[in-house]
Each structure stands twice: as structure tokens, then as C-alpha cells.
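All protein chains but one are shown at their positions in the complex.
Showing subunit A:
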Amino acid sequence: MSNLSGNLVALQTIVRREIVRIMRIWTQTLIPPAITMTLYFVIFGKLIGSRIGNIQGEFSYMQYIVPGLVMMSIITNSYGNISSSFFGAKFQRSVEEMLVSPMSNWVILLGYVTGAVTRGLVVGFLVLLIALFFTHLQIAHIVVTLLSVLFGATIFSLAGFVNAIYAKKFDDIALVPTFVLTPLTYLGGVFYSVNMLSEPWQAISRINPILYMVNAFRFGVLGISDVHIGVAFGVMLLFVIALSWVALNLLKRGVGLRS
């Protein structure tokens, strides 16, 4: 058997195992984000949003926040999936099953990232369905919409993987979501347009990678964005390349995995 076909079987195995895991604990992986986002739609979209009026022309506040909330679900769930699954494998030492096997490092990374992206997309789709109960949406640019969710989920899967590699205890995989991911998400233009901010806050906001993901997705769904769409995809591509390089380098050196 060639190395490539062997690696492809190994890749399928990891992806299948990850998806089985997501479905086995669906009450932890799929339902909570759907409930949380429903509350956001009810409170921010319906109750408060109805008093805010339209944003950027013809869009109601509910319509404006839907892309941001969908993207927020995608990135937090992709991140959470990979960090808890890979760290869980480290904690139980079942990661050794993969480390002593002949599969290449890129297979391990791609397998876990695919699993995490799958969960992100499933949750994103569920949240989008829920959003349709509250408002009317029409996808403006389907390719941009799909690419932006794919990039967003991939970036945060890779970031979650790096976090899991360095993590030594379960607390360590909760630190980044609490102190980095959540603030960046809330300040990434989910609930407002950064154009509403005064300087220097507008300039500071543009350092936040989540701003580009939210706006790329919002452009895909509504056709409006605070940033140039080319710049948004350029930034996301840069993050995918940089984080993939970091993750593969950590795997090669065996950081946190091999003595």
C-alpha cells in the first residue's frame, strides 16, 4: 500500500471518529449553541433590536446581527471541538495510537481540523435555521458565504489545535476562549458596525481577525461589509497559512506529545 493511500485511509479514520464523537455527545456539541443563539435572537434581535431601527440602510438590527451570530457559533464551536477532543486524546493518552502509527503529521492535523470544521458548519447551519424563525434572509453571494464560513472555521480549528498541544490541564483549554476568543468575538463587529466607532477604536478593531470573518460572512449574506472583501480573504488566508505552519511544526517537534 502506498503512503498516500495509507494516509487517506488514516485521514478517513480520524474524520469518521471525530464525527462519531460529535454525534455521540450531541447534547453537548450541537444543542447548547443552538439554545444560546436563540436567546441572542430573542433578546438582542427581537426585544432590543426592534427599538434600534435599521442599520446601514434597509437591514433591520435582527438581520444585521444574524451573520455575526452565525459566524460566532461557527468559530467558538470549531475551536471548542478541536481543543477538547485533541486535549482529551492527550489526557487519556489515546493520542499515542496515532503517534506510534505510520501516518504523517499533516494527516493528524487535517483529520482533526476537518472534524472541527464539520461541527462548526453543522452548528452554523442550525443557528441559521433558527434565525429564519425570527427574520427573513436572502443570501447575496453564495460563494463568498461558503468560503467565509470555511475559512472562519478552519482558522479557529487550527488555533484550537495549537492550544490543545500546549495545554497541560483542562483549565488551559478554557483560558483562551474566556480571555481571548470571547472578547475578540464581541469586539469583532458581531453586534455593531465598526464604522460606528470613533478613532482610535476603529483602527484597533481592524487588528482583530474576527472582524474580517464576520464582515466577509455578512457580505456573503447581506451584501454589506465594513472592510474590503479582498482584504478580508487575504487576512483569513494569511491566518490559515501561519497557523497551519505553526501546528505542523509543533507536531514535527513533538511539543507536548513526545518526550
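As a convention for this text, contacts are C-beta pairs under 8 Å (C-beta built on N, C-alpha and C of every residue); 3 or more make two chains touch, one makes a residue touch a chain; residues count from 1.
The rule is short, and it goes like this: contacts and distances are computed from a predicted model.
J.: Consult the UniProt record of the chain that does not appear here and report its protein name from "Helicase", "TonB-dependent receptor", "ABC transporter ATP-binding protein" or "Acyl-CoA dehydrogenase".
T.: Of the names offered in "Helicase", "TonB-dependent receptor", "ABC transporter ATP-binding protein" or "Acyl-CoA dehydrogenase", the absent chain's UniProt record gives "ABC transporter ATP-binding protein".
J.: Have a look at A:Ile74, A:Ala89 or A:Leu243 and name the one touching the chain we're not showing.
T.: In the full complex, the listed residue that touches the missing chain is A:Ala89.
J.: Could you tell which one of A:His136, A:Lys169 or A:Arg258 touches the chain left off the display?
T.: A:Arg258
J.: Which residue from A:Met37, A:Met103, A:Ile165 or A:Leu250 sits in contact with the chain not drawn here?
T.: Answer from the full complex: A:Met103 touches the omitted chain.
J.: Give me the subunit A residues in contact with the hidden chain, please.
T.: 1, 3, 5-10, 12-14, 16-17, 20, 24, 88-89, 92-94, 96-104, 254, 258-259
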